[in-house]
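This is the structure I have questions about; it appears just below.
One chain of protein is taken out of this complex; the other chains stay put.
Entry: subunit A
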Amino acid sequence: MKKLLFLTLLLASLGAQATPAPIDTTTATAADAPPAGTPERKWFRPKHLVLQTGGGLGMVAAGAGYEFAKDRLETDILIGYVPKKYGGSTLSLASLKFMYSPFRLPVGEKFQVVPLTVGAYFSYTHGTLNDELKGQYSSDYYWFSTDTRYGPLLGSRLTFLAPPVAATGQPRKISVYYELGSNDLYLASWLNNQKGGLGFGQLLTLALGVKADF
């Protein structure tokens, strides 16, 4: 089932490559040439806001992000929360995501499909119980960190192109996305078990989210 999903994504992305034609001209022109009188976008002003669940980054994770290279590269900064009931202690997570989405397929005038987003994340968890106090272990006692995780992610999204903000002419988009991911520890376990003891599907995590460009 999961292999099928990967295959579909791969085919979708290949298909997109074969037909390089209409790639999101609306956003590009609007961003490149704002109407006269539009206040300059401050460099630090985020391009979008994000809200997601799962992906190992929180029951709820919210944040903001920036887009580069004609919006094909993105960086999101997220703050996540996991209640004690599910995490064993109340956890707060600070995460950084880097994503690359090479293709955008228009569907009608108002929608776009981004078939493939590949990326990586890094997260730091605050609030774990047994957190390597100073002097608790010798330096090489555990080879892994309990609080910092990183891993790959791969997903798709559907974007709704909303009418631009009337006052500023800024383009607006609302996207829903999913991401399949894993982390360094799960991947290490999988790499050490190549004789059927651990299936690749068992490593996967899923994130669902909403992203609003403004």
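Rule of thumb we're sticking to: a residue touches a chain if its C-beta (ideal position, glycine included) is under 8 Å from a C-beta of that chain, and two chains touch if they have at least 3 such contacts; residues count from 1.
By definition in this document, contacts and distances are computed from a predicted model.
Per the UniProt record, the chain missing from the shown structure is "Metallophosphoesterase", taken from the list "Metallophosphoesterase", "2Fe-2S iron-sulfur cluster-binding protein", "Cytochrome c domain-containing protein" or "NAD(P)H-dependent oxidoreductase subunit E".
The omitted chain makes contact with just one of the residues A:V82, A:M99, A:L116 or A:L161: A:V82. With the whole complex as reference, residues 53-59, 80, 82, 86-89, 91, 93, 125, 128-131, 133, 136-137, 142, 144, 146-147, 149, 180, 183, 185-186, 188-189, 192-198, 202, 204-208 of subunit A touch the missing chain.
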